[in-house]
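All protein chains but one are shown in place.
Letters A and B name the chains as they come in the text, with residue numbers starting at 1 for each one.
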Amino acid sequence: MLNKVIPLALAAGLAFGATGALADQTLRFATWDSNESLEIQKAIAAAFETAHPGVTVQVEAYGDGYDTKIAAGFGAGDAPDVMYMWNFPAYAQSLLPLDGYLAGDNGLDMTDFAAGLLPYARITNADGTASTLGIPAGYTTFVTYYNKDMFDAAGLAYPAEGWTWDDLRAAAAKLAKPDEKVYGFGVDGNPDPYDFETYLWSNGSSWISADGKTTSGYLNAPETTQVFQMFVDMVKGGEAVLFGVGDNGSYRELFNADKLGMVISGTWPMPDFEAAGKNFGVVGLPAFAGKPVHSNVGISSLSIAKDSKEPDLAWEFVKFYASPEAVAMRKNDIPVLNSVAKAQGMDTNPKFAPFLAMLPPADGTNSPAFLRNPNWGRAQEVVAEAIQQIYVDLDGIQAILDDAALRADKALTK
Amino acid sequence: MRPVAAPATRLSSRFRPGAATPYLFIAPWMIGFLAFTLGPLLFSLYISFFDWPLVGEPEFSGLKNYTTILTDDADFIRSLKVTLKFAAMFVPANLIVALLLAMLLNQPMFASGFFRAAFYVPSIISGVALVTIWSWLLSHEYGVINYMLSFLGIAQINWLGSPNWAPVSIVLVSLWSVGGTMLIFLAGLKGISKELYEAASLSGVGKIGQFFLITLPLLSPVLLFNLVTTVIAAFQQLTLALLLTKGGPVKSTYMLAMYIYDNAFKYHDMGYAAAMSWLMLLLIIALTVAIFKFSSMWVFYETEVKGEKP
Partner (left out) sequence: MTEGQSKLRLASKWAALLGVTLLFLFPFYWTLVTAIKAKPELLTWPPVWWPAKPQWGNFAAAWAAQPFGTYLKNSVLVTLLSTIGQLLSSSLVAFGFARFDFPGRNFLFMVLLAAMMIPWDVTMIPLYMEFNWLGWINTLKPLIVPAWFGAPFFIFLLRQFIMSIPRELDEAAKMDGANMFQIYWKIHLPLMLPALVLVGTFQVLAAWNDYLGPLIFLNDESLYTLTLGLARFKTLHDTNLTALAAMTIILCLPPLVLFLTAQRYIMDSSLSSGIKG
């Protein structure tokens, strides 16, 4: 039997050795999107190819394996030319500063970008200067989704802009029927600390000091403890269900099955809710009484590798991605260009206006922890563990946070 | 495997092949080892003496990575403990279940092919799919396993969400893929002559006696193989922890392999990750050497019976 297979093997060996006939120019573009969002990326890449004959864009989609793949690529000096990026401090040394391209008349109208997004891609260098390492391509802020049918059935008024956590809790208590596994609100038991900082900012706290030096007095501040205490009380009181801890079933299925009245998220679940024919509404985040509301932003930016052999072509590609034509093609998140958002009527559409209203201020006052300290990665791991501990124990919050602050400060110095 | 000691008549003296011949046989592995293992391995040893970020300039740091790991890294100690605890459950559970299943299958019975396939089939599932299947079977609120347990009056168990249960759940899930180990045992069992058991039966040795007097000694080379590979698998376990529990909750399944992985791919600290994996390598080697030293007391090669100790 082996005798028959070997010639075949040799023939196939020749075949795979001979692949890879190159077009004039090939640009590698890596994305973490998949499914429908990936199709959008491919369509934009195809439009770029049409506009630039002789250029082939190789769209590389790695889904969940994105970080591993990009890290390996950089480590071995074989990164894609253009890639999705959010963690600029971690890759700063390998990314091409775009300030040179941005200077002067570059064909990009920077004033058209949603202003609050730009600070997220700016890094302060060791010598005190700042570099822009990415151009936003799409984003989402955080909003509250609510199930209108459940509100109607309970005879409750829909949430309105300017509402507070007390309002949310009162509604949740009326919607909840714990015996039937129906809940008013969903608390993410394993949140990304990056997303969770939204609540801290809204209550006047943060994970880390503004100078990025310490978490003590921030991570374990009374305002931080209050936020956790509120969520823990909601879970204990049966108003809210805790998801994400040992549960594969996500809040989406719960929401679609009319078992969850309200949930906080970005644009991600909206296509799902629409596809399921849900009668849902969108409203901004609730406020902690008397305090301003802040939301973090999930941004997909485009960066160029320092080692790229085609930096100019890569820049053309990035520019194309930020053009009104391409931005309008991204249906699965919020347009980064104000003009496109207006043209699509998002500022008046009740399902999208709350996302725009939640945009952070342009001055970068609430910069997320990872921008304040380049060693945040290890500290964030400590924070994530503390959050899990709180939701497992549902008790002893202050002690857990005090311990976490000590350990996070140690991690920052590593 | 012929258990009965054959007349040990030597037909000729020992082979005296050309001195180079043996090396020709093992050459493929030696070339592959030099090219794809030793080179990268030595390089990783080299970078373990550096502060070597994934991106940016490396800086020589001597033994600092090693001393930090051993004296000032609580996460290392913790993940080592988690790993040892996992291995202490995983290795015996896997070996015992695999051996029991193999012995069950080794008996003459109706539809043995069907049962063999049924026990092995879970092992053909890829890691990504395996983890997805189990995470929704074990789901706390909506999992079908908790649903079935509710009929037995057992309250919902938070399999993957409780720090006490999560390590146990990982072992249970790993048992589902015990088929490979089972097949190796089974192949070994098939090689044991039936007459031996019949003879023992006639001399009045019971089933349990037969197991200890015949099965276990004659299976010992296979057992050694499975023991060594299972111990190694336990220490290198990454997929389940990474995909099923992400090391949580509260780091209860955060094993050494995953901490190394995070240091490399999350914190981009290649030098530190390399140093830690070298420590792990030394630990596994020490364990394996101990197993082999100890094995001469209980492993029985048939060729040795004939006075041919290698």
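Just so it is clear, contacts are C-beta pairs under 8 Å (C-beta built on N, C-alpha and C of every residue); 3 or more make two chains touch, one makes a residue touch a chain.
Model, not experiment: these values are computed from the prediction.
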Option touching the unshown chain, where B:49, B:90, B:134 or B:254 are the choices: B:134
Which of A:72, A:173 or A:359 contacts the chain that the document leaves out: A:72
Positions on chain A where the hidden chain makes contact: 2, 5-6, 8-9, 12-13, 16-17, 19-20, 28, 32-35, 38, 58-65, 68-69, 72, 75-78, 80, 181, 248-250, 253-254, 256-257, 266, 268-269, 272, 275-276
Interface residues of chain B (partner: the chain not displayed): 1-2, 6, 10-12, 14-15, 17, 19, 21-26, 28-33, 35-37, 39-41, 43-44, 54, 101, 104, 107, 109, 113, 115-129, 132-134, 136-137, 141-142, 144, 147, 176, 180, 183-184, 186-187, 190-191, 193, 221-222, 224-225, 228-229, 232, 235-236, 238, 257, 260-261, 264, 270, 273-274, 277-278, 280-281, 284-285, 288-289, 301-303, 306, 308, 310
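Please note the rule applied: only the chains that are shown with their structure count from here on.
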Of all residues in chain B, those that touch chain A in their complex: 53-56, 74, 132, 135-136, 138-142, 158-163, 166, 248-251, 262, 264-268, 270
Sites on chain A touched by chain B in the complex: 67-68, 71-72, 74-75, 90-94, 181, 189-190, 241, 245-249, 377-378, 381, 385, 388-389, 392, 407
